[in-house]
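Every protein chain of the complex appears in place save one, which is left out.
Let's turn to subunit A:
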Amino acid sequence: MHIAMHCTSRSLLAGAFRLAVQPHPSTLPPPFLLPAFTTIQRATFSSSPSPQARKDGNPNRGISPLRRKVTTRFAKRVKKDIANIPQPVLDPRLRSAVEVDEDHGLWEFFGQEKNSLATPVEISAHGRGWTVAELRRKDWDDLWRLWWVCLKDRNRLATFEAEKERIGNLYGEEESKKRRRELNVTLGGIKHVLTERWYAWENARYAAMEDPEVNLYADPDKGEQALIRPQEEKKVESIQDTLPPPPADEKLGSEVRA
């Protein structure tokens, strides 16, 4: 088959010459193709794959893996393991329970008791939100911590609400609304205080820009002073300088004593 499918120029040329003997002018190649037949093409062309590529010592080359004989060690092991493959448990009641870690982060979406729902009594066990006056006395770290505590509590409330809605026909929506209102009071208060601080800082910055005694662009690493004091005050630095000069007679006396 390999040889029969050869289609060299030589065979074409032979065919052309053979045809030329026969009196059928329509089967002759047109004259402008004649230069192509004069040159002899050495390389063969074939669409069938070269037999060289298959010489890799694999007798199963080309045979479907479903039908071929098990020869390799890996394939033998796979065949052995298939017999011991674990079967899926289709009945969910027979499945072994999944162990959840005690320190799993998703427990923070639930209360301390790790219940799927909080009762209305538990939800309404809270005080009022923080007032702005109380929050003003707190530093950034405290405010930030409080913000996240409120945020997580709000997530927890939303989780309980969704679960309650899923079960349906349960009281407790009003309690969680009230609690969320108090949380929002605290969150709003924190934003209020931080905005106040930002304005205070901004006003101070503007004041410093207009103050001739303050150099905002001073680099303390290079030893530059941010506060430039006027000349008169610069003299008054130590107590020694503030003391009046000693009287002349005392100076004389000291010399006498010496």
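List of remarks:
Here, a contact is a pair of C-beta atoms (placed from the backbone, for glycine too) under 8 Å apart; a residue touches a chain by one contact, two chains touch by 3 or more; residues count from 1.
Methods note: contacts and distances are computed from a predicted model.
A single chain of the complex does not appear, and UniProt lists its protein name as "Large ribosomal subunit protein uL23m", one of "Large ribosomal subunit protein uL23m", "U6 snRNA-associated Sm-like protein LSm5", "Transmembrane protein 237" or "DNA-directed RNA polymerase III subunit". Checked against the full complex, the candidates A:Leu28, A:Ala125, A:Ala158 or A:Leu227 give a single residue touching the omitted chain, namely A:Ala158.
Touching the missing chain, out of A:Leu66, A:Leu94 or A:Ile167, is residue A:Ile167. By the touch rule set out above, subunit A reaches the unshown chain at residues 97-98, 100-101, 104-106, 108-110, 114-117, 119-121, 144, 147-148, 151-152, 154-155, 158-159, 161-164, 166-167, 169-172, 187, 190-191, 194.
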